[in-house]
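Every protein chain except one is present and positioned as in the full complex.
Right, chain A next:
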Amino acid sequence: MPIKRTLSDRITDGINLLLLLLLSLVMLFPFYYITAVSFSSYEEFVNTELLLFPKAWVLDAYRFIFDSKEFIRSIGVTVYITIVGALVSLLLTSTMAFSLTRRLWGQRFYLFLVLFTFIFGAGMIPTYLIVKATGLINSYWSLIIPDAISSFNLIVMRQFFMSIPEELNEAAVIDGANDWQIYTRIILPLSKPALAAFGLFYAVGQWNTYFNAILYLNDPAKWTVQVILRQIVILDDAANTLASAARDAARSAHLPPPETIGMAAIILATIPILIVYPFLQKHFAKGVMLGSVKG
């Protein structure tokens, strides 16, 4: 039933909306600023007091980054880890999540093993020592395997599998299907959109991973995008981090300011996230709500 809104209601709504729009601007401004300045030229960047909108948009900083073997290699490495990592995580999470819906012998115990990790974790050093003992140090698998299953995703995925009508499984069982056949022929085909969403979440996690990379990879030749990004932007060391491009640029006496290189690097490291963001957004609200259902 429509209710007539009073004047004070309208004012409250107006102020509320204004505040929210201001907040949105605060969220968006850094993206705008970083993008704009990453395209500015050397002269304009150095000579402008407060650069908010470059007059000439040039690609110098991007060209410099793409000239560097280090950045390109780190992108390649990270793409590889992201794809393989997401697939491995999906496989391990979905098989286990499905098996935990099958009322296997000892199921309560396996479920407890998963849930207990929510309230107690082993700690950094013992985990590091086990990863080391497994022989994963300096291997890209160290970024993929030790965090392959997120307990949270596992529980949410199990909830999702349990929401698939039981009748389908019953029919399959009567037809003589075993659990493996139910998993591959019924559950997986019916869960494609959900699996895509979980895969995206794992992929974003891998793309953004930093901690495991500094913990387990000592060799700078194996650095991922995030590690390179920290060297360039936070430690302000573009020249050494991207040494191959710096050498070339020094010869032509045309080195873009390290600030614009850093901003361009941030943009390049963020673009993949922005591309998948619409797909992420479609699914995540559902996921959070599923996860809040008590199991």
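Basically, contacts are C-beta pairs under 8 Å (C-beta built on N, C-alpha and C of every residue); 3 or more make two chains touch, one makes a residue touch a chain; residues count from 1.
Please note the rule applied: contacts and distances are computed from a predicted model.
For the chain that is left out, the UniProt protein name among "L-lactate dehydrogenase complex protein LldE", "Quinol oxidase subunit 3", "Sugar ABC transporter permease" or "Carnitine transport ATP-binding protein OpuCA" is "Sugar ABC transporter permease". The chain omitted from view is touched by exactly one of A:Pro126, A:Pro193 or A:Pro220, namely A:Pro126.
Checked against the full complex, the one of A:Ser40, A:Ser68, A:Thr93 or A:Gln159 touching the unshown chain is A:Thr93.
Touching the chain that is not shown, out of A:Leu113, A:Ala196 or A:Ala243: A:Leu113 (per the contact rule at the top). Looking at chain A, the residues touching the absent chain are 1, 3, 9, 12-13, 16-17, 19-21, 23-24, 26-28, 30, 33-34, 49-51, 91-93, 95-96, 98-100, 102, 104-105, 110, 113-115, 117, 119-131, 134, 145-146, 148-149, 154, 166, 169-170, 173-174, 178-181, 183, 204, 207-211, 215, 226-227, 229-230, 233-234, 236, 259, 262-263, 266, 269-270, 273, 277, 280-281, 284-285, 288-289, 292.
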